[in-house]
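Only one protein chain is missing from this complex, and each of the others stays in its spot.
As written, the chains take the letters A and B, and residue 1 is the first residue of each chain.
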Amino acid sequence: MILWLRRNPGLAGILVLFAGLYLIYHMLHPRGFTSAVLIQNANESVAIAFVAMAQTVPVLARGLDLSVGAVMTLTGCIASVLVSGTPLEILGGMALTLIAGAAFGLINGLIVVQGRIPPIMATLASGAIAIGLALLIRPQPGGEVDGDLGWALTNSVWDFCDTYGLAQGGAAWWVRPFADLPVPLILLFGTACLVWLPFKRTLTGRTVYAVGSAEAAALASGLPVRRAQLSAYLLAGFFAGCAGLYLAIQTSTGNADTVQAGAYTLNSIAAVVLGGTALMGGRGGVIASILGAFVLRVISFYFRILDIDPLLQPLIEGLVLLLAVSAGAFAAFNVRNRLELMR
Amino acid sequence: MQAKDQPLLEMRGVSKSYGGVRALSEVNFSCHAGSTHGILGENGAGKSTLIKMIAGVLRPDAGEMFYRGQNVQFASAAEASAAGIVCMFQELSLIPDLSVADNICLLRPPRRFGLIDAKAQRQRAEALLARLHCEDLDPRALVRDLSLSRRQMVEIAKALAQEPQLLILDEATSALTRRDVETVYGLLGELRSQGVASLFISHRMAEVDALCDRLSVFRNGQHVESFAKGAKSEAEIVRLMIGRDVTAKFPPKADPVPRPVVMTVQDLSWEGRLKGLSFGLGKGEILGLGGLDGQGQKELLLALFGVLKAVRGRVEINGISGLPTSPYAAKTATTRLALVPEDRKSEGLMLALPIADNLVAAAMDRVARGGIIDRAALAATIAEGIARLQIKAGSPEDAVATLSGGNQQKVVIAKWLMIGPDIILLNDPTRGIDIGTKQEIYRMMRELADQGKSILFYSSDYAELSGCCDRVIVLYDGQVIRTLEGAAITDEALVSAALNIGQGAAA
């Protein structure tokens, strides 16, 4: 474990930072550590964590996806239309929402890979298209996502079982150890473990890292570079779709909010950088970005319990972000060969 | 009928053009299993294009390729490698951010349940590294943390992992230590006895001579001739390569005279790479930096040019003490310094910019007043630079990337000559350059020295050091371990000094 962390300094750093911040938060919290607080925190963090995951994959392949926030908004609007009715309709609606996200990501990938347009421009433009589509679907905020589902997915495991009458309403012995865990966290890490970790261990996943690290070498070695780039954007769309779906379920509405979409995209980049993933690609990972997103959120939790003037919040958030990235930059002062700092 | 005589690989009438420029025309070429086949030619002769085609990176415009008697067309490097054709490119094909094991098993990693099996992969990597006597390499280390010579060994292990039938080595040994070169030689012999064919590309004649049993010479995109080793003398081969006679390879040296010292370096140290280095450089002297690759030569040049931070030691340049703090300070000091860096493509040139912009990049102050460029002076300076080094360029407005390697290096040198430097630092300026341009560079170095410029010259080619230098300091582990002067500079002395052995033999 220690060896593994030493090999992943970025992940280790963000883990320590998050653990420290979250521990102090709970020590300062007037009610102390309770399951309710944990569930509330988890609910507020899941969407941004999914968006951070989405941003990470293209960044690893030395790309960028400025449409993640917009795709999240679009899929949220789609979910607000589809996710209701009979259980079968609900499941189908959720699947369609995720497919829509992945499909949008695939289109991004095709524009970048086949069209050879710089990712920053391609996804900036496709993000505008996604917002446009979202506005077409939901000119006004609204929609009715299934209420049971909303309750079940945003509370503890016990509530989930209770809602759907599973495992004796949550009383079964094998549920008890997890009964107080928040469902959103399980969904988040479940997705990461079932989608990202296996993907990382495929040839395509390895090629994502290789492309980000040295594209020419990856090509010369005969690695499936195009496939990797396409999958990177596809996964970004899929994870952004997860964020949109969750947001729609959580708020039980869809809202084509342009400002919110932009904020989520920018925060996703911040989370990725905080997680230690190199913007130049090749180094980092999705799990670290999730922790990066958590750190961003914990900072805003502090505002609540410390009773900071809400007018000061944007300023403090900005300063923390600047300080965090600048702190990482102090490594630059220790580099003794100035050439190593340059492209 | 005679299966043994059937070539492993045969190319018939293969041609390739890049935007109207013929890189290969109507080439017929074949090589046989169990043979080590050397490919010789100047830069731009078409060698790289040829091997890229064989390796599936490029597709020919015309002609056919037969592999094991089958007409083949590889759509990608992956297809060629699946057929057993494995290529080690001149520019390393390793992924810096992946581990050694990941790199070695890059294309066909061992899998379990469809996913990459990290443990089996590490074991396979360990086995291959052991075969190359590189047990010191940790398969879990990241390639970016390895030295250039270690990386090249990983590259070789990676090629072996693909179980090649036809192995292509493009300048594969240029960065290796002597010991590793021996290992690779042995390995090639072993592969040959197993029936593997090797195509070997190197600019080092001695290496080709030692390794290959058959040689093919290319010139201007055409296959000139193939013959068995020993069928032609070195002079004949060189003539085939450049299409004319080469008489004197190096310009005559100046008579040894006492030279006033321009620069003295004492106890120079940096980051454990330079460990108390001391020497002096005379006016009008060509001082060579010898030794194995990676003994601090590059760091020394960078330190003198103000690129490195926290360098300790005393340096005095024409009575002024202290190192420059930046390349800008180095080029604008009273005693002007210039550096021709190691990597032409990423450090010497701005490839996408026009030749003109590259030529004046260091001498902008000369053609500008108050930050505003004087167009007439600019044009005159550019024309002068192109003429002075006889750079073969269509228009100064063309991107410098369109030039051949040799002409690109001339642009780098011309850029620095424009500031009228007093001390010129050269970091392996002839690496990967054709013979013709090499000789022009040797001649120019001597002319500059005769004009009173001082030159500090690092080269990985010992023949160059012994042919060009008035004096050579040999570096070992960040220190000067021997100084050779005049007639004492021989290839043998350089080699033994570099290996830090045979004190008596060289004296």
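Points to keep in mind about this one:
The criterion applied here is as follows: a contact is a pair of C-beta atoms (placed from the backbone, for glycine too) under 8 Å apart; a residue touches a chain by one contact, two chains touch by 3 or more.
What we mean here is this: contacts and distances are computed from a predicted model.
The listed choices are "Phenylacetate-CoA oxygenase subunit PaaJ", "ABC transporter permease", "ANTAR domain-containing protein" or "FeoB-associated Cys-rich membrane protein"; the UniProt protein name belonging to the chain that is not shown reads "ABC transporter permease".
Only one of A:I99, A:A125 or A:L166 touches the chain withheld from this view, namely A:A125. Residue-wise, the contact with the chain that is not shown comes from B:P341, picked out of B:P341, B:G385, B:P429 or B:G478. When the whole complex is considered, the residue among B:V224, B:L351, B:M444 or B:I481 that touches the unshown chain is B:L351. Here the missing chain is touched by one residue of A:L23, A:L91, A:L136 or A:A171, and it is A:L136. In the full complex, chain A makes contact with the omitted chain through residues 111, 115-118, 120-122, 124-129, 131-136, 139, 259, 266, 269-270, 273, 279-280, 309, 311-319, 321-322, 325-326, 328-330, 332, 338-339, 341-343. Of the residues in chain B, those that touch the hidden partner chain are 305, 307, 326-328, 330-332, 339, 341, 346-354, 357, 360-362, 364-365, 368, 371-373, 375, 395, 397-399, 415, 419.
Definition applied: only the chains that are shown with their structure count from here on.
Between chain A and chain B, the centres computed from C-alpha atoms are 45 Å apart.
The touching residues of chain B, when paired with chain A in their complex, are 56-57, 76-81, 87, 89, 91-98, 102, 106-107, 109, 114-116, 118, 140, 158, 270-271, 302, 307-310, 347. Interface residues of chain A facing chain B in the complex, by the touch rule stated above, are 7, 198, 201-203, 206, 209-210, 212-214, 216-224, 282-283, 335-339.
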